[in-house]
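Shown here: the complex without one of its protein chains, the others still in place.
Here is subunit A:
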Amino acid sequence: MSSILPADPRARATWRWGGALAAILIVQSLLLAAVFWALANGSHRRAIEHALTDDCTFFALTPPVERADELRERLSRDIHRDHFLGLFDGRGRLIAGNVARLPAGPTAGSFVTTVIPTQLPGKTSDEARVTICRLPGDMTLLSGVDLDDTEASLALVWQSLLLALIPGLGLAIVFGLVAGRRAARQVDAVRDLTRRIVAGDLRQRLPVGSDPDSFGMLCAHINTMLDRLEALVAEVRGIGDDIAHQMRTPLTRLRARLDRSLRDARDPAAFAEAAEGALEEVDALLGVVAALLRLREMEDHARRSRFAPVDLARLVDDACDLHRPLAEDRGLVLDCAISPAPPVEGDASLLMEAIANLIDNAMKFGPPGGRVGIELIPHADGGTIRVSDSGTGIPPAERAAVTQRFYRGRRQVEGAGLGLSLVKAIADLHGFELRFAEGRSAVELVCRTPR
């Protein structure tokens, strides 16, 4: 089968469409012909039987002496010569008629049999539907109708069927070609575009008509997927650029420092100093790498498996304890207001890292000599950790941006700008909400174990 079909799957589709349609057409025509034949034949037979019964009735009512004349009279009126009539006496001898003898058969209803015509030139036997009836006066009547007509009309039905089938098959093949071509064109369009997309041109979109069919809807779905893909790739590219920029400055500094010390340093102490400076730069770079790795790890969501109940009050208390000396050294007041709260499911180290980052930001971005507030506000299923400072806060326009990697609102402050994005990633991992309080400089981490 496959060997005679074209190798190109699209051409094969054309043949398949056309073939299926032709098969349907043939079956349909045959069914139609059969039904037509059955109905027409039945109706024709009933008409014949009616006429034959009428003959019986007529001759039964005719007085016996007039029957032969009446019969001859009738035969002479039968210009089509498709009627057979025969009047036989009690011993089966022909009295009058155009059949040679009385065929064997039942004397009720009609049946098909072979009769021997006597007045048809060149014909010695003929198929006919006949009925045989006993007439009063010990006579028997044979009345029949030649079936040549019926056979002719059957042949006519077959002929018309075949004649109609040929253009039908032609139409089926044409339709198959058109439908196959159309499908092939659509597939070609998609294939062409996907090839360009694979080659890297993510801006390409599949054509979708104003009133799309199911294929068009599929294309629309693929376009939506491409939109998302394009956005993701842009994001990844952006992150790559960010990383490159983030690394380039310290690497340039590092290179310059090493270059200069190689040239200028004259004694071990000078070399040691240069090496120490270089180490610091490298550590800063490693810090960026580590932070990026942690972000990726957060986004992997692999850490949920280690979640356990976390006591928020203890967590916030520890965070205060950890940061108090640092705040004092920087001349800041660290205010902690903690109320006991129900435990939440989470990773204590990650949550501590998030809080440490929030406190770190508050200490960096708040005004010198200000106040950093850390509150735990309990609710029924957890608590909100609010870290506030006495500064101006993050302008609403920047709030979405600050949780993205490498964003730094105020560039003069040190740090790689990964802090809030890490906090956001940790919050997302837990299903917690990170939000910015209105009208004051505060960030809230709403900790609720998701149901």
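Assume a contact is a pair of C-beta atoms (placed from the backbone, for glycine too) under 8 Å apart; a residue touches a chain by one contact, two chains touch by 3 or more; residues count from 1.
Criterion: contacts and distances are computed from a predicted model.
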### Message
So one subunit is absent here. Using its UniProt record, which name fits best from "Sulfate thiol esterase SoxB", "Two-component system OmpR family response regulator", "ABC transporter related protein" or "Aldehyde dehydrogenase"?
### Response
"Two-component system OmpR family response regulator"
## Note on the structure
Touching the hidden chain, out of A:Val27, A:Ala47, A:Met217 or A:Leu279, is A:Leu279
### Query
For the chain left off this view, which of A:Val115, A:Leu254 or A:Leu350 is in contact with it?
A:Leu350
### Task
Specify the residue from the set A:Gly144, A:Pro250, A:Pro343 or A:Gly419 that touches the hidden chain.
A:Gly419
### Absent chain, residues of subunit A that touch it
276, 279-280, 283, 286-287, 289-290, 293-294, 296-297, 300, 302-303, 305-306, 318, 321-323, 325-326, 329, 348-350, 352-353, 356-357, 360, 363, 415, 419
